[in-house]
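Removed: one protein chain of the complex. Kept in place: all other protein chains.
Moving on, here comes chain A:
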């Protein structure tokens, strides 16, 4: 398939998902309920300590994998199990099919196993002439529908009861109404016969304990217990990442998995099988056979990778999907293979085929909400970026993005073009500060939001005028403006100057500063990122400042962390980068550090505001409390929290260019949550979020205003 065709197919699958109102409704209802359910389930549990223990233990399990597998095999074998190591999907499929034939098995029942979905086990067994029935209700529905799961834990979340009734009616050859309790009863009766008649039961495992040779399933319906109890042969298909050390680690997984997966205190059943146990065959007691298939299928490659080994810490709870703004919009099927979401793209990259992960990985907004809830503390967005970087190295980033980054990295050319643009855009804005309609292919971008116009006078010109007053005797702050403040929102820059000067600093604008390099980083273009890092480090050294301040969290992270990381191979530049990075502060953090206070005794501003947490600001800089404090205590305003204040606004760097169709509904949700507070003002600390949210508010003709924290503080200090 050509790349263009591949791209079009992917875009079409996204559009199909976005148009699927049933799925959108189900995902949105679950996403709304999940955070509270999770919080309640974890009540009284030290989540952070638990996450650390799990991440650390799983990490160690990875390091000791060979010994763990050996120990598991020994102990399970001692208890009568047969352990088979399957290097590949084909090995596992062949072993299980041959075993079934050898044991004269005709009918098989299966309980839920993502590993079996991964290797298309059912197809192989069917080809071998075996009758296989899924017994997990969701998996059975998927099997009847001839589909694949759209969520690791809730496989049929994308289907409506009417659709399910249709599949049931066809299978049971009678008219089944879309009544959920009735359909569940029908499934119980229908599948009960399958359980009683099956010769073989195939299960997965949520974990396998090396010290005891135990395999465990964590389930709600009871089908796994029946699958592992009634048939005379039990096969457990277990990915090798599921092998853990001991019962102590098992107890932690039992504690975290249900709470993180569905917000349940625990599932109805946690079943642990150790070796061979007796079963009943034709009224007689006999030992059942237990075969444990430990499957690699790309897992050890992932473990050997110095970066991706972190994905070993995954316990497959799918809480990362439950909080993912992109997943909530498009569901699981657009992720291509079996595993969905950001973690799905990573697993597919190793378990299936890197090319299958190429398109889906782009769906990651990089907002980091997943990492915040992950019981294994996996930095999923960082791994996605690493994947993107490797793909870009291998295939290039595409001619148009390459040309854009070459332009961005050429500071002078870029800046003169932006100046020209500020004049050229008048026909588009009609003299107003927003671009409401863009011609041609850009039109998708302005459908749900207006784009801001380039400012008539960039901040660098304003800064030049203000610097005339500097004496060189106070604390020196170098301002890193970033593209948006410099060329679109210069008034935010002015506010930053006002506040910092009020706090007794002199603020300078190093003229040679260029783009922070984040857009290049998010596209995987390390070359451009490195060039920009050198240029900015050199620029920011000017005048040996006490602080370097930025009012854009993405730029702050770029100047505080990325410049150091990207220049680490070059010792001289690395040293310079580290020195610069150590002086970098985000605006609000510096305002707090300098102890900015209202001059008068009276609180100067009145009224309510709501606050939107920008992704980098909250999850990378961990600053979400600081602006709330500044805005209430210094500016004197009253905070009304909005629902999901920490959910991405859909801007996410270049996301709104890559996926305007997903970015737009994410923005609409944000606007609804803002409106629900009844507040006329929303504050943020990121000019990117200002751009996204202001555009959405404008398009809605909303009277709500959006302001950067610096603007409100500057106003409060002026009035005070």
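By our rule, contacts are C-beta pairs under 8 Å (C-beta built on N, C-alpha and C of every residue); 3 or more make two chains touch, one makes a residue touch a chain; residues count from 1.
Just so it is clear, contacts and distances are computed from a predicted model.
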{"item": "Protein name as given in UniProt for the chain not displayed, \"MxaA protein\", \"Pyruvate synthase subunit beta\", \"LUD domain-containing protein\" or \"Glutamyl-tRNA(Gln) amidotransferase subunit A\"", "value": "\"LUD domain-containing protein\""}
{"item": "Residue of A:101, A:180 or A:413 in touch with the missing chain, whole complex considered", "value": "A:180"}
{"item": "Touch criterion as defined above, residue of A:248, A:447 or A:718 at the omitted chain", "value": "A:248"}
{"item": "Full-complex contact with the absent chain, from A:159, A:293, A:317 or A:621", "value": "A:159"}
{"item": "Chain not shown: contacting residue from A:221, A:448 or A:498", "value": "A:221"}
{"item": "Interface with the unshown chain - residue positions in chain A", "value": "26, 29-30, 33, 79, 135-138, 141, 154-157, 159-161, 164, 180-181, 183-185, 187-188, 191-192, 195-196, 212, 214, 220-223, 225-226, 228-230, 247-248, 250-251, 254-255, 262, 265-280, 283, 285"}
